[in-house]
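Note that this complex is displayed minus one protein chain, with the remaining chains in position.
Each chain carries a letter (A, B and C) given by its place in the written order, and its residues are counted from 1.
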Amino acid sequence: MIKSGDYTTRELMAVAGARELQDNQNVVVGLGLPQVATELARRTHAPHINIILEIGVVNPAPIEPTVGIADPRFWYKSEYFTTFVGAMGQFLHRGLVDVGFLGGLEVDMYGNLNSTLVELPGGGIRHFTGSGGGNDIASLAKKTLVIMPHQKRKFPPKVSYLTSPGYLQGGSSRREAGLKGGGPEKVITDKAVLGFDKKSGRMKLLSVHPGVTIEEVIAHTGFELLIEEVTTTAPPTENEIRLLREVIDPLRMYIK
Amino acid sequence: MIKSGDYTTRELMAVAGARELQDNQNVVVGLGLPQVATELARRTHAPHINIILEIGVVNPAPIEPTVGIADPRFWYKSEYFTTFVGAMGQFLHRGLVDVGFLGGLEVDMYGNLNSTLVELPGGGIRHFTGSGGGNDIASLAKKTLVIMPHQKRKFPPKVSYLTSPGYLQGGSSRREAGLKGGGPEKVITDKAVLGFDKKSGRMKLLSVHPGVTIEEVIAHTGFELLIEEVTTTAPPTENEIRLLREVIDPLRMYIK
Amino acid sequence: MTKIVPMEEAVAAIPEGALLALGGFAIARSPVAFVHEMIRQGKRNLTIAQCIGAFETDLLVGAGAVKRLIYAGGTLDRPGPLHNINRAIAQGTIEVSEYSGFSLALRFLAGSLGLPYLPAYTLLGSEILERLLQEKNPEVALGECPFTGERVVMLKALQPDYAIIHVPRSDPQGNAIIYGPCWDLEAALAAETIILTADEIFSGELTPQQAQEVAIPAPRVKMVVHQPYGAHPTSVYGKYDYDRRHIDEYVSCATTPEGMKKYLDKYIYGVSCFDEYLELIGGLRRIQELAADSLKKY
Partner (left out) sequence: MTKIVPMEEAVAAIPEGALLALGGFAIARSPVAFVHEMIRQGKRNLTIAQCIGAFETDLLVGAGAVKRLIYAGGTLDRPGPLHNINRAIAQGTIEVSEYSGFSLALRFLAGSLGLPYLPAYTLLGSEILERLLQEKNPEVALGECPFTGERVVMLKALQPDYAIIHVPRSDPQGNAIIYGPCWDLEAALAAETIILTADEIFSGELTPQQAQEVAIPAPRVKMVVHQPYGAHPTSVYGKYDYDRRHIDEYVSCATTPEGMKKYLDKYIYGVSCFDEYLELIGGLRRIQELAADSLKKY
């Protein structure tokens, strides 16, 4: 039996991500935990998962650490190469992407994401990565999984720039905007796993990681979380830990 | 010096077609005289002409007779393969096709073409080839060349079904319909070469083939032709005849 | 995960009244074996969508399996016209929505990308457009570009229930390689479900070279049927030539309904599977005559 000291928080996050994936799903993947979580799912309960990189790569099986989706290490053993429109159109806009992973600078109570800019205290802005395919994934994937560090300033009531839509202003506003994708399903942080209330679209605490208290999560969240039944995030199994450390990320680039 | 008995009518038509083509043009080509005329141009004054087959083939150099654009003999030594949208979109709809060849069951005084159906005298219809890419070429190429046998019933005042637009009802009606391509430039028949009056869009006799009289052309045309200055179609050169017979169509499949 | 299924099973999946995209173009890469089996299984009321009418569609219309045809015209190239299609349209025994090749291809392109429609400048001023606008449930509309004010034809996305595509090579997962022009790619990717028939199944991990050649990726493919020479008498670039002798025989039969019935009885109803048909058209000897040259690819 695995104990809480036997795994890292990022390992737990990877496992939590993997468990959201099902066999035969089409998943748009990016660097880091999304890649690790998807690979873990593929090597456990979801062997026929399809991996799509927005750069135009389908079903790669990398064997060396990569620095991003533009790194050809990430394309190793791909089954299909296509264009940007091929990847993002034929799969994502066509409605065939089951799960997309997202991250950002900020996530708000409705799961809206900012990855574009923050306003500086003294006026002016600081500009960051922007959307890339993030807005498209948030708009069009059947569901999205958000992976974020759990910090109060990264969880404001309202994002300072809405790059990628969550449930917008809550309620039916996402549907009314004409968005086809299902929206954020889970937010996986270093403290907890959160979901959303179907009706209000508000973020809801689902489970806290072993050793983390509900109060701690609340203290690190900049808005009021819905809190009903809260469980403890299920820890990794020994097999999962073995796969992560020995097979998927032996250099511990993403899970240390 | 070549005399009128030294070449066939179809050789003359091929030569007349070839002379409408210029170097570096993009040309959409089909089976028969269009292919022969384009190949003749390529081997004489237009060595850098680009040949596009709507099926998704660019710059083939066939060495055996073919039965159509779906015949892989027609694709021999192609430089590029693409999809239907690739050929018809990236070149034709993009506005990059200089010349397209067309034919049909009927052509009317405004150069409109019918390749779809004819009404039978006793009622009912007979259905033929339809548009294929013909309507698209007629709509979008900078200019089109129509190749037709010169028969009164094939040159009615108004086509019985407007498959591919010429100058529609004449005047500015083509432009007003929103069509981007330039419309029919020449009609090359077994008796004459015809053009169109820029203003009215009406068909105009430009030249009669050697041995053919203006009266004969009029008698075989079902509508009033504009007739101003009429010349005699320039005969093929010895080199053109040699190329046609020895190199381009040695089996005389299209030029006999 | 192998997706290889027997022909009978793949064909059985097609329900009565389905909307199918078929992959052929005149006499090239027609999914003939699949259509044979559809005819044997007595499929009815099909709607067929195909940019350029091809051999297999004429066959299916001739067998009375088609209710509606969405296409842009076509022939069997020099060997002859699409007699059954032309006759059925003239006699009103099928419904037809006639397009231009590109306008229909754009409907597939929109379908493949999940775009609701595409605006274009073709069809304008034609009787083709006039008739499409007059259909009961028009799938074409006139509009204007919001940026330039120019008139456009708006072409509704078309997503067939199934695309039946014949390919020279596929792996068991459905990574399909097509050589030469790929006119049917937009139609294939537009469909909800793609079913492949493949002359050859290759296995093992794909090399980078093979991945580069994959035209239809496995995640889009539901079933793969292994049927060597499955496009006969049409050609598969890189594999085999069209069979002119047989196509001529077909055209001559298809000239009359009686002739067509004889053709169907002999070559489709008279055999239990496509391999039996291949014996009938000349077996191994004929097939060897049609084998593609390794340089010319035909």
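In the analysis below, a residue touches a chain if its C-beta (ideal position, glycine included) is under 8 Å from a C-beta of that chain, and two chains touch if they have at least 3 such contacts.
In this text the structure is predicted, and so the values were computed from the model without any measurement.
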| item | value |
| --- | --- |
| Residue in contact with the excluded chain [from A:Leu12, A:Val27, A:Ile49 or A:Met88] | A:Met88 |
| Selected from C:Tyr121, C:Tyr162 or C:Tyr242 as touching the chain missing from the view | C:Tyr121 |
| Which residue of A:Leu31, A:Val187 or A:Val217 touches the chain not shown here | A:Leu31 |
| Residue of C:Met38, C:Leu69 or C:Met154 in touch with the missing chain, whole complex considered | C:Met154 |
| Full-complex contact with the absent chain, from A:Met13, A:Ile51 or A:Ile69 | A:Ile69 |
| Contact set of chain A toward the excluded chain (per top definition) | 31, 53-57, 67-73, 75-76, 78, 81-85, 87-89, 92-93, 115-117, 124-136, 139-140, 161-165, 168, 173-174, 177-180 |
| Positions on chain C contacted by the hidden chain, ascending | 106, 114-121, 139, 141, 143, 145-148, 150, 152, 154, 156, 179-180, 208, 212-213, 238, 295, 297 |
| Interface with the unshown chain - residue positions in chain B | 26, 47-48, 50, 52, 58-59, 77-82, 85, 89-91, 93-96 |
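In the analysis below, only the chains that are shown with their structure count from here on.
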| item | value |
| --- | --- |
| Smallest number of contact steps required from chain A to reach chain B | 2 |
| Two chains sharing the most C-beta contacts | B-C |
| Most distant chain from chain B by Cα centroid | A |
| Whole-Å separation of chain centres (CA-atom averages), chain A against chain B | 58 |
| Chain B and chain C, separation of their C-alpha mean positions in angstrom | 28 |
| Of all residues in chain A, the ones touching two or more other chains | none |
| For chain C, residues contacting two or more additional chains | none |
